[in-house]
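All remarks here apply to the structure that follows.
What you see is part of a larger complex, with each chain still in position.
Order of writing sets the chain letters: A and B. Residues in each chain are counted from 1.
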């Protein structure tokens, strides 16, 4: 377990120390649950009121709050306690799961695959023909990477994730558990006898930029032809569906259970709320936001916020909700 | 195949036998599809009318129904045929998948892991450093359990499921296929140049009580700090999202495709309908019910039923739906 003095912590967060304590700090906790070897965070008055009863020995506090440390306890005053907390979490991050050897003897790596310096591959992982893995990549046990895929440096792939053939993955990406990259898109044509459906081959691939994070059990399908593309810095939550030939710009956010149908385009910095879904061939322009649970059936202008099902401008939808509530009375 | 006489079945269900049959019973089936070696269930008049045409040799019947067995056929009258059926299914449960040896030679188990008595580990399963597995645990092939996780006695983990480091899992739990436990929560802060997002480390873990069942391809993310917690007896269906720092009380039910955003609190016995989603930092108090497809944006009082998007009291929402239908005419 990591352990820090108040001075060591303040060397990192660079605030104003008020009070002193004999305790060392070994972890971070919410104010109600913290114990005497833990630090907590106070970003508003509601939490400030809980400080006298808290057992934490250290609180990182917004410097505009009027609050006293108490006996054998310390405050560190900073501009933005929430932001400081996010930074401080890095110091307390425990060690990642252990690799007995860099390349586990029970990993199955094709002879033609190339693994970069400092990269590690866990037990039961499969690396196919002509796969190229950059430096300092971490591949946890029971990951599957199929032929001709390339993965950039410093990327981490957690257990259970499958990356299908010919995918191109950037550097500094994180793919969580049971992610599916590069499965065939969902496309059929009527059979000639009109009685069934014939599969349309999906011969494209998936191209993912740098610094992209994809949550557990999410899916990114390969293009019908050309590519399904996620731009640098996109952050995708759990159980998200990104269909064939979608193109996401830089730093888009998609929250849990949301989905894009085929050939949807997102500009840069688009935010899709949880459980929202977007119709195929729609464009959501840069900086637009789609509210949670919305169903988007038309293009959305840059910077606009839409809401509801079918989604319209959020102020318009709030008016509709109010009007309906009144009508029902 | 298991086979029972009428007397053997009645020794278990303890009802009143009416009629007799020369057939043995080898399985259970719906009344329309049953064959002469099968038993069926009649819990209401609609099913009672189908009995003369059914080929089943045995029906478990609610004792308030007026119905005759017919030739070479038997009724067993009980108070509650549906409940009896649920109990009877246990007698007909076929054997679970076979383990050639308790610990398959192709399992990859770190030397520091401890496996309890009577526990079994399938081929391709990975058990990391310092993992502690209780007695009579069943780990099917291709499961991954990362470092420092503990798993209580009599728990069953089905193939494809991933449990990340430092998880604490109770006894008598069942995790179905491709479940993801302990992936990082979805949290970012703006980068200093304002042009991107920086990952907030998630240094907490997941703590799951006893008797918890989690459906296929569902996700429970680890806490940012402290824990994401599922209380004893929670039952989670398939494709459900439980985000970082959610806290579920005892015996909560979440149906398929539903989701909780970050830091949602559920009391005891809360029921979340299918495809419903709950906003972050919301509390749903004990005994409350959220209807299927609802989007909950505010706290819900104990025992209340809410419905719709945005969710309100269910009677109020039904009034809104009626009012809108009238308005459209």
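Following the convention adopted for this analysis, contacts are C-beta pairs under 8 Å (C-beta built on N, C-alpha and C of every residue); 3 or more make two chains touch, one makes a residue touch a chain.
Small disclaimer: the values here were computed from a predicted structure and weren't measured.
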Complete-assembly copy number [criterion: all chains share one sequence; 2 shown]: 3
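Keep in mind that, in the parts below, only the chains that are shown with their structure count from here on.
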Distance from subunit B to subunit A - Cα centre to Cα centre, in angstrom: 27
Complex contacts: residues of subunit A adjacent to subunit B: 27-30, 33, 83, 86, 89-90, 92-94, 96-98, 100, 104, 106, 122-124, 140-142, 158-160, 174, 176-178, 211, 213, 215-217, 232-233, 235, 237-239, 250-251, 253, 255-257, 274-275, 292-293, 308-309, 321, 324-325, 327-328
Subunit B residues touching subunit A - in the complex, by the definition given at the top: 106, 108, 110, 124, 126, 128-129, 142, 144, 146-147, 160-162, 164-166, 178, 180, 183-184, 186-189, 195-203, 217-219, 221, 224-226, 239, 241, 243, 257, 259, 261, 275, 277, 279, 295, 309-310, 312, 316, 319-320, 322-324, 327
